[in-house]
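A single protein chain has been omitted; all remaining protein chains appear in their positions.
Moving on, here comes chain A:
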Amino acid sequence: MKIKNWRGLGKYIFAILGFSLWVGGLLAQEPISPLPLKPTYNPALAALGQRLFFDPILSKDKTVSCASCHDPAKGGADGRERSEGVGKVLGGMNAPSVFNAGFNFSQFWNGRAASLEEQALGPIQNPVEMNLALSEMIRRLEGEPSYQEAFVQTFNPGPLTPQKVALALAEFERALVTSNSRFDRYLRKEIALSEKEQKGYRLFKGLGCVSCHNGRLVGGNSYQKIGVVNPYPWFQGQADLYALTQKESDKNRFKVPSLRMSADTAPYFSSGEIGTLEAAIAAMGYYNLGVTLDQDQIENLVAFIKSLKGETPAILEAQ
């Protein structure tokens, strides 16, 4: 063999050794960390935010609230491919889950908002979402004595501003943490995973999924491209990073979605075109790993992803 001449035996042994060490390293570290058991937030401010979140007063025709598209009962999303705004207009993107949103390193699919506060006022004004001018929003809230009172009580006396609305909404969202999932408890060594879950987690790491889906949110901490191995179709006008930078390399580059509540947030992908979790896993395998996952692998991965789902946040239980 020609190749045999390329390397001596020593090098070969070195390679094996290095490889073993590498695999050893693979097993040693956990790239996913548990969510905090108790989120920290200001209860009064969060309560005001909660009221605003569920109130359709924030949409032009008072038919849509934040919760219309980020329904806690539907994994913090809306179960639709693309969200329906005022006047039943369809939005451009699949609604991301509001759960654990505070842990995202940026907001929106392409991270155009740096914080929850910055994000909160976006959908309210978006013509295809709630389509309400901020001045009108303030006018409406001021017209509601109970809101007036709540704002004065929560903030120091002063005019009601959009910033205060954003602060309240963001505080409520910070309370929406789905703690104590099976997987978190496994990480804290409280329970053992089921065989399927274990297999799924091993696959999740071994296939390389974890290189993008890591950290507390199992995602939500970097921008990545969909279609690394096999190209993913690009749609003009979608809210990827390209929409912000106009750089060719940013096409189909999105903030990695968190997998924490993925079990409940079908349909999937930024366009919502994938209907089931199984299909979504298979698609990711194809586009980003170039592999056709078999049924067994998918089932295991589904089991793992389901183990990531935590408990309903206390602020919603109280409701």
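Quick notes on this structure:
FYI, a contact is a pair of C-beta atoms (placed from the backbone, for glycine too) under 8 Å apart; a residue touches a chain by one contact, two chains touch by 3 or more; residues count from 1.
Everything below uses one rule, namely that contacts and distances are computed from a predicted model.
Taking the options "Acyl-CoA dehydrogenase", "Diguanylate cyclase", "Cytochrome c" or "SRPBCC family protein" in turn, only "Diguanylate cyclase" matches the UniProt protein name of the chain that is not displayed. Of the listed residues A:Lys164, A:Arg182 or A:Lys205, the one in contact with the hidden chain in the full complex is A:Lys205. Touching the chain that is not shown, out of A:Ser65, A:Thr154 or A:Asn214: A:Asn214 (per the contact rule at the top).
On the side of chain A, the interface with the absent chain consists of residues 1-4, 6-7, 11-12, 14-16, 18-19, 22-23, 25-26, 29-33, 105, 205-212, 214-216, 221-225, 228-229, 253, 288-292, using the contact rule stated above.
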